[in-house]
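The other protein chains are all here in position, but one chain of the complex has been omitted.
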Amino acid sequence: MFRSTRRALLFAAALAVPAMVLAGPQPAAAEKVLRVIPHADLKNIDPIWTTAYITRNHGYMVYDTLFAMDANLKPQPQMVDTWSVSDDQLTWTFKLRDGLKWHDGAPVTAADCVASLNRWGKRDGMGQALMNVMDSLSAADDKTIVMKLKQPYGLVLESIGKISSNVPFMMPKRFAETDPFEQVTDMIGSGPFKFSKDEWVPGSKVVYLKNEDYVPRSEPPSYAAGGKVVKVDRVEWVYFPDQTTAMNALINNEVDYFEQPANDLAPILANSPGIVVEVNDPVGNMGFARFNHLLPPFDNVKVRRAAMAAMKQEDYLLAAVGLPEYFSTCYSVFPCGTPLESTAGSEIVKSAGVEEGKKLLAESGYDGTPVVIMQPTDIPVLSAFSLVTAEKLRKIGMKVDMQAMDWSTLTSRRAKRDPVKDGGWNIFHTWWIGADVLNPMAIAYSGDPAKGWFGWPSDADLERARTAFPLAKNVAEQKVLATKVQDRLYAIGSHGNLGAFFTPVAYRDNVKGLIKSPVQFFWNISVE
Amino acid sequence: MFSFIAKRIVATIPVMGVVALFVFLMLRLSPGDPASVIAGDYATAADIERIREQLGLSDPIVVQFGNWIWQLMRADLGISIFSNLPVTTLIAQRLEPTLMLSLTTLTFSVLVAVPLGALAAWKAGTWIDRAVMIFAVAGFSLPVFVLGYALIYEFSLALQWLPVQGYKSPFDGLLPFLRHIILPTVTLSVIFIALFARITRASVLEVLEEDYIRTARAKGQTERKVLLGHALRNAAVPIVTVIGLGIALLIGGVVVTESVYNIPGLGRLVVDAILKRDYPIIQGLILMFSFVYILVNLMIDIVYTLIDPRIRY
Partner (left out) sequence: MSAIADRDANRSGLRERLAEFRRNVLSRHPTMAIGGVLLILMILGAVFAPLLFTVDPIALNPIQRLRGPGAAQWFGTDMFGRDIYSRTIYGTRISLFVGLAAAVLSIAIGLVIGLLAGYVRLLDTILMRVMDGLMAIPGILLAIALVSLSGASLVTVTVAITIPEIPRVVRLVRAIVLSVREEPYVEAAVAAGTRLPLILIRHILPNTIPPLIVQATYVCASAMLTESILGFLGAGTPPEIPSWGNIMAEGRTYFQIAPWIIFFPGALLALTVLAVNVLGDGLRDTLDPRIAKKM
């Protein structure tokens, strides 16, 4: 309060000074700045504490990772130089690269990395799974991390090299020892950018400065892997709450890069001189209609499948996304175009239609229980999904109770297992970025109601296949298990699969060197 | 006079108490809390509970309220749940744009509205009067954001005269500041010009019927002198009152204008906080806005005694 008052007084004083300069100070001519409109406002800066995608993207600026996923969805060493596995598959040894330094100048040590992995392992789903099979994790010397497992585990590198939230970012030990349910207090990483804490205005602006001491790998960039060569001096994220204003700012050359314009704005942007519009994430997002398996009417698998049968993907995608170049139907639960894509059990979504749904509903013994749909009005895509579902369910003869709310309310209400009259729910919609649901380990595909994701499906077969997956000996075996998982997911009517959609990026044509990836990275980008 | 001011200041304390209690209860008794937002898509119910405990949200409500009041007494507004920064820092970061936009809007509105209203009163019944009044009513009839978009479209995109968005501090140069603040100011001013012009017209009309105006006219003073020297000065009290009431309206308008023009001010801070349930920010800001409102109205009461010699306390 005092600071603000003092500031206010300053104003009054300054206003009284008649000799105010007319023109602003000119920025140093040589400094290259990339002005970005990020997809969301960076509200918190600890990527282990929160799973928010914007915080994950921030994490990639400031921190580095031991391994990183490349464009073939394979983990590649990033901070790690060499590594080895014992013949019994139980002892993993990682040696760090030379020249890794924290932003405060201290060298990165194996002990820092051990502490970071431990903190991540307490919050992240894949991290917890890895910790469950882990016997010990220790630093053999300053540069060597040794991981001992209780049993062979097929996803060690996939876990510590995972590309999306929570990413196992490496932090100095003193921060990594923070309680995982509390935020770290400072942003010291070893990543290619430094966080300019004094310039951070939550809700509006974040500034990153080039880390001159960063030593990039020599390989070309590929997703999160490869050399992170920074080609600008400064990256500014300026958050815009309003899409129309954001679009106009890009058109008027007031920003360089617009991370997620609404799909419908893409044509205007593409038609404006000097602006490039393209899809940067080849995997895309997967639309989800999630049933609550605990409450009637969706405690009945036949009712769930009746609803699924009515959920024709084209209708959802057209309503929520609009332009056909930004969506495609995808009947696999694992993203189309990725290794585990499958057609198992997908007839129900493929042949979807209202008639099919009506028929199944008639067989299900549905008793007219109204369906509570939670509609998040502040998220346009999900709001649209909800509208389409309401219409579909009504058409097949279900009663619908649409409840509009904001996303915050939805996130706390979806955690409730209570009956509808005590604040429970029947359906909500969301999407997962494809990179988050590449394999059966994704919590979205859980079949264990005790530990699983909201909606709490229960299926022992599904869980068996999922737990077997990381222990699979080879890719062929993985594929078999994944197919089994998908088959079960459709058989039990785990969720409505609403298809894949892609978010375009738009930028001024003097911005070069974007990395195609499901996650937005800012290295390798130059402003000419 | 001083005892009056002292009394009024003391009288604000229970009002602030009411505001504090009301805001607190409204937030804590509603569904949705920050823990689940923080926990994200992967969280289990146990994780959410853990975070809730960490944030002190599982304490009994009375304890939470007590803690908060205790904090307030030490001039501490708490720490934002999401950004982990002190609420006072967040407010300080964003005070300047909101304050500047408010000042330019009030100044511009008064400069336009008072002459317009006086003119309408002076020419009461003529087409000038009607035109001003039609504008005044129309100003109340347009949602702020529609006007904002229309102005951006015309002046920034079509004519390319002004930037689309953003805020530049006047301390870094007056010209950039003005270029950025013109459109938001005009957008936000329309409703105030409408309001102030109406009040000015009505007050001046009333004064023009008073005896001393007739006397002044009878003494052969020019119409201009009558209008400026007597009528407008005596009509000042109701105009100033309405400006005071306008502060509350201003804060509401600022919220929308800041969104449309992407100005990093307090209005957006509070709306974001509400949508994310960042309790300390919501509580702190609503309390601060109320405090400003009460303070401004208190100052206006004091100003009365200065501009209107008839009022004595």
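Some notes on this structure:
A and B are the chain letters, set down in written order, and residue numbers restart from 1 in every chain.
Here is the rule we go by: contacts are C-beta pairs under 8 Å (C-beta built on N, C-alpha and C of every residue); 3 or more make two chains touch, one makes a residue touch a chain.
Everything numeric in this text was worked out from a predicted model, so none of it was measured.
Contact with the chain not shown here comes from a single listed residue; of B:Ala120, B:Ala197 or B:Ile282, that residue is B:Ile282. Of the options A:Glu199, A:Asp233 or A:Asp378, the residue whose C-beta touches the omitted chain is A:Asp378. Interface note for the absent chain: among B:Val23, B:Ala92 or B:Ile263, the touching residue is B:Val23. Screening A:Leu137, A:Val167 or A:Met405 against the full complex identifies A:Met405 as the residue touching the chain left out.
By the touch criterion stated above, the residues of subunit B touching the omitted chain are 14-19, 22-23, 26-27, 30-32, 137-138, 140-146, 149, 153, 198-199, 202, 205-206, 238, 248-249, 251-252, 255-256, 259, 270-271, 274-275, 282, 286, 289-291, 293-294.
If you put the missing chain back, the residues of subunit A touching it would be 242-244, 247, 262, 264-265, 267-268, 315, 318-319, 322, 375, 377-378, 380, 383-384, 387-388, 390-391, 402-406, 408-409.
Rule of thumb we're sticking to: only the chains that are shown with their structure count from here on.
Taking each chain's centre as the average of its CA atoms, subunit A and subunit B sit 38 Å apart. Contacts from subunit B toward subunit A in the complex involve residues 31-45, 47-48, 50-51, 54, 75, 77, 80, 82-85, 88-96, 99-100, 149, 152-153, 156-157, 160, 163-166, 168, 170-176, 259-262, 264, 268-269, 272, 275-278, 288.
Listed in rising order, the residues of subunit A touching subunit B in the complex are 1-4, 7-8, 11, 14-15, 20-25, 41, 43-46, 49-52, 123-125, 165-166, 179, 181-183, 185, 201-205, 238, 240-242, 244-246, 248-249, 251-252, 254, 378, 405-409, 411-413, 415, 423, 430, 432, 443-444, 451, 453.
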